[in-house]
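All protein chains but one are shown at their positions in the complex.
Right, subunit A next:
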Amino acid sequence: MARRRRKNLGTNIAALLVAAFVALPLYWMVAASFKSPVDITSAAAVPPHLTTSNYGNAFTNYSFGTYVRNSVIVAVCTTGLVLSLGTFAGYALARLPMRGKTAIMTALLMISLFPTIAVVAPLYLLLRDIGWLNSYQGLILSYTALMLPFAIWILRNFFLGIPKAMEESARVDGAGPIRTVVRVILPQALPGVFTAGVFTFVAAWTEFIVALTLDNEDRYRTIPVGIALFGGQFTIPYGTIFAASAVAMLPIAILVLVFRKAVVSGLTAGAVKG
């Protein structure tokens, strides 16, 4: 009994250490966002003069509001497109008798893990040719293609787990294939769709190198590009940066915490079915 209690104590201490390791830097960021320009250089754990001026500053003196709008437009459109295209592709690759499915899945996995630098230069030249640099459609199209492979993987794995009898009874009832997918399969695969959706949204919200290359004009910058290029030549306005960062983190934090189970199952999608 005593030994078991000591074991639990050890586990709890280790868990506390892990929590501190993860939380302290995040706390430091949020604390800095409430520090006045004078206090930003102090190592005080609690802001000595609590202020929200950094938050106002990010929106009024910098174009953070524009960046938020751009990020929302790009991430929402990308997620919608990826889910609508990916659902049908994932279903086909899970269920329909196509040749070369294994090869396609392997290729998709490799593409989803490819370093983005390999596609950035040709994408830049091609989109420049058709005048789509500094536009929403250029970035949305690129993100959709970039994030589809992983989404198809997640969706396919979920479709594989749905009993085949469902489709057969739908077919007997005379439903067409698109109707079958939308009305019968999709509701069953909803957790998978959520997972793929959360992953796509997070990826689009946080992506940097493609956005930096394709949309670097201030009007079209997304949040990561805006935050990376914040400030002038000589000073880094950390208070403003972290106020903006905290705002940028909020929707993602809520999304991830609400769909915690979906995220965990997505992270392990690769491990479940190789």
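Just so we're on the same page, a contact is a pair of C-beta atoms (placed from the backbone, for glycine too) under 8 Å apart; a residue touches a chain by one contact, two chains touch by 3 or more; residues count from 1.
Definition applied: contacts and distances are computed from a predicted model.
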item	value
Among "Cytochrome C oxidase subunit IV", "RNA polymerase sigma factor", "Sugar ABC transporter permease" or "Molybdopterin-dependent oxidoreductase", UniProt-listed name of the chain not shown	"Sugar ABC transporter permease"
Full-complex contact with the absent chain, from A:Ala58, A:Leu93 or A:Val193	A:Leu93
Touching residues (missing chain, whole complex) on subunit A	7-8, 11-12, 14-15, 18-19, 21-23, 25-26, 28-29, 32, 40-43, 81, 84-86, 88-89, 91-93, 95-99, 104, 106, 108, 110-111, 113-126, 129, 141-142, 144-146, 148-149, 152, 171, 174, 176-178, 181, 202, 205-206, 208-209, 213, 223-225, 227-228, 230, 236, 238, 241-242, 245, 248-249, 252-253, 255-257, 260, 263-264, 267-268, 270-272, 274
